[in-house]
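The complex is shown incomplete by one protein chain, all other protein chains being positioned as in the whole.
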């Protein structure tokens, strides 16, 4: 049975509804009312079996190593799930007033402080519901900053290695993206950059470490060039896991950053969200942060809506509180030393895997990596591709790396083991990768036809896009 | 990786322990202390992955239909799990005193009343932790009853179809089991029974409906014979699901019964427990019930330890409270009508399956069944056995029936669909059974080599018993 | 604490790497910026101490009886929702990029899309948006991009926070928002029409609107279409969809909003569950993920992310939106919730309405006056002289009786927006009435 609708039959649903306190007349005129629904009619047992079965068709961090580069698929501590299930957090209404929500406000206020301590940024807004949302807020701040200064700057520079959300966020603000090339060693081409800087450049967005898993060796120089040009420097902090506790993003010269709580701070990714992407700024830019802010005074914590230069509101309420809460708990369980250990172990694990796989697969940039590294399918025999390798990994109980990203490395395989994998797991992964390499040479079809042991075989995405079927029809 | 021990390596466990309030000296002399443990040294991630993986090697009611006869593997409502996770129930200490545990005592008191209403027995003890424990208490009551009357009766009659716990419970009380034969139609052989009754017979234990899934047509006569003989009549209520809300066990003449909350009242079986097997008695036998009892007066509910004729205490505390709680919630969610619907649907489902399978498999007793029915492997071609059929069912996502029980039907397959299976599921099960029948004829090896799609193939139980390895050794 | 590389592991790993120490791995970072001491954060806690700490923080939130709605609704969450969405294969997965090991998430999202289409009467629904406000903002942008116009006309009976968010988004994107005053608690089509000009590409209303009143959305659609503008309806209390006529059938082009009420807790306002459903014309313009039905190599039914050329990771600065991570797990919760109630969701919606009517009548009995006469779903506005003091009285007695509207609409001073769902029990209602007794 594929979808829940297939279990549907009139009369199967025997759910009992609560009873009304009295006989009450309906007050909505007939003309507004529908005459019944066409959702589904199934039993509770059907539901439990169906979604249990679906869950078992999924791969998650709890089922195995998930080296999906740029996504930081680390272990999500169970205690944080329990904390986020406490009724006093689940049921608190965002409009109940400051006095009744001191606990929630405290969590948000303190997490904001922790993020400042961790990144060096003066202040954060926790409103962004994901990384891209944080970027959008960041670009809005950039735009507003120059508007207020009366400068007409409409260009945002973005390296060719950037994540797609960077240019997309810029476009949503009506600004223009200009792409900065990288050197063969994976740094920003600093000469090209220098040549692009003029009075139209509002800012540059840079992911640090970048999406090749490398720390840009010219980063302080880049920051200098930008600031000299009167431009702002935006840091995409999605890869913070590599440097958390080891350095502060502010020390790299960033004026604005966002961080992904659903990566570095271990909140589960939920099969696509919810996440949380706080945006943090330097002291000079604080006044532009989205409203509301959270303030503390003798009476306790309060929401502050009044911020005349703010870019405005960007969320129905205050952001993804229950995700924020998990990140808060995570930081409290690790402390400063623990966070430093995160980045050091993440970097150690990645370099270990790289050192053991570089002879088997093409390593486009041969440098010490940070928390992740990129291999490619260049020079593989028998027409085997990155996609094939990813699929074959699934057969062995590993998730695939991020594939074909970053775009500047053709056939990229971006591998991020994270710090929560043990050496045994890394070795198992490495052995499987080496085994696949052997298969590519000796029995390429085994790789090209993979996966064979997954709940479904290779899925036809082409037909799906060509003749889209986007909802179930009986 | 098979067992958690395989993940063990010195130093992997990084659990942080709480901190002591002060520097406190140890007061136990060295001579008593060990010098370290040899349990295991693994990380939290190891644990989560290992037990998640193990869970996925299990079949449960939530993964599919579980027609395991005599076990009543019905759906276990999720809300009852939530109720049994409320901290006020989880954390209440059994010795905290009546005034502080009124909620728990109320649940036990009221469930006792509900069970009385449902079965007609005057009173229950909820102390037995499982059905067999209830039986044991029941047999102790029988023994004590005759001791107090000064009668020396040492024989307990048990039909040949009985569950193994019945004779075993009798033996634990130092009494003697005598087996009563059944007629070919599955009733107790009433003539044989009459011939066995003498002054040594303390009681007869009868499962009703019996383990063939049949309602004994002579049951009132049996009860009459026993009582005329001065013997007691014990009802094994493990199969109450067939008649709950439809009749009262007391009306069958039983003086003592036990019921399995983990069957009829839907508490999950936990992969082997915990269960709960309350023992209920007629008014005359109340005074023998195990202590403590729960009483109610103007001050509320209280535990009563004082009961001079009681058989005594049978549990460290008061029984499996958290299971009792789930059964209580189940009864409150169904009410009288709902419980009646349980038995009627359970019986309908069983008869439907029987009607559709009787032409494909040997049906030893051809009568309307109750909540379950028994097929056998008699006359199957190509040497295929009941065991093979059970294994083949696993390949199709169904649990096997209870096999080779009851003992009086060679090659028995005892099928209990329960009321929570939909007609679609019953039909799917029937289709698979019919398909297996076809395979038995056309391709018997497919059945004999089954299962093929399960986490492991057929398991070698013979070697396990011959050379027992009962703990892990590196 | 969640790492498990032992000291001996570290040694052999460094050896394989060819590095003498972990510090060496950070050699690309200028020494000047490497932190010299650990971050100044509270000391690490044991799990037990952490849980105690968090429970004490939790307790500093109050747990009042709440009649607050206004975009975040308290509905009973059936036990199956937590149990099933709590299966870790669901919540520890990433976005389903590898369909062969993500059929669970993909199938569930496909079902969610289907159910949202069925509830709205529209053709395409996406896999979720951040929340109702950004769903509205992105719907407006989608509509304006589609017909290449610059202006959206929006009812002022749209949630004030939502209006702020669309101003933020439209402002940044260079679009103009024109607000139309409601009258008598609803938005007159004629008033909308007056605000429309040739540059208007979209009209947006909320239904039930911020006051809980039911709008005449058929008339709104008609007037929008008369000017070749898209008709957008935002819905914040999704249970209303189960009782009212399908907006798609009434001519609405885009229904967007908030589906938190379907099986998701309020959680201080987040995560929420934004969604967009639209007519087929928008299929290639809709923001966010879409799951499509297809087959695998063996020809078996399978699901996959599709039409990805709309999205940022392919289209970059020409994508339909920048959204990447969305609210997938909330959508999963919603689809389990919707399966649980199924077609009985209408009965539940009716229960909500009647419970609200019941509370309203009791309040009228206590001297409150209803402010609007238009029909409402499960939320309504009442007036009381010197409302602020009654409000404080309620709060002191553990009840938040609703939302004071004076801050949002000065003309609605002394007015209270009251929401009653199935969760508002008779005991709670009695308690409220007893408080009023003493006034």
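Letters are used for the chains, namely A, B and C, taken in the order the chains are written, and counting of residues starts over at 1 for each.
Going forward, a residue touches a chain if its C-beta (ideal position, glycine included) is under 8 Å from a C-beta of that chain, and two chains touch if they have at least 3 such contacts.
All values reported here derive from a predicted model rather than from experimental measurement.
**Q** Based on the whole assembly, the unshown chain contacts which displayed chains?
**A** A, B, C
**Q** Tell me which of B:331, B:389 or B:447 is the one touching the absent chain.
**A** Once the missing chain is taken into account, the touching residue is B:331.
**Q** Of the residues B:121, B:136 or B:157, which one touches the chain left out of the display?
**A** The missing chain is touched by B:136.
**Q** May I ask which residue of B:312, B:383 or B:435 touches the chain that does not appear here?
**A** B:312
**Q** So that we can see where the missing chain sits, which residues of chain A does it touch?
**A** Interface residues of chain A facing the absent chain: 9-19, 42-46, 48, 52, 77-79, 81-82.
**Q** In the whole complex, what residues of chain C lie against the chain that is missing from view?
**A** The list for chain C reads 47-48, 51-52, 76, 78-79, 83, 86, 88, 422-423, 425.
The working rule: only the chains that are shown with their structure count from here on.
**Q** Find the chain most remote from chain C, comparing centres computed as mean CA coordinates.
**A** Computed centres place B farthest from chain C.
**Q** Could you put a whole-Å number on the gap between the CA centroids of chain A and chain C?
**A** 20
**Q** Residues of chain C touching 2+ other chains?
**A** 1-4, 6, 44-45, 47, 78, 80, 82-83, 88
**Q** For chain B, what residues touch not just one other chain but two or more?
**A** 9, 12, 16, 43-46, 48, 52, 77-78, in rising order.
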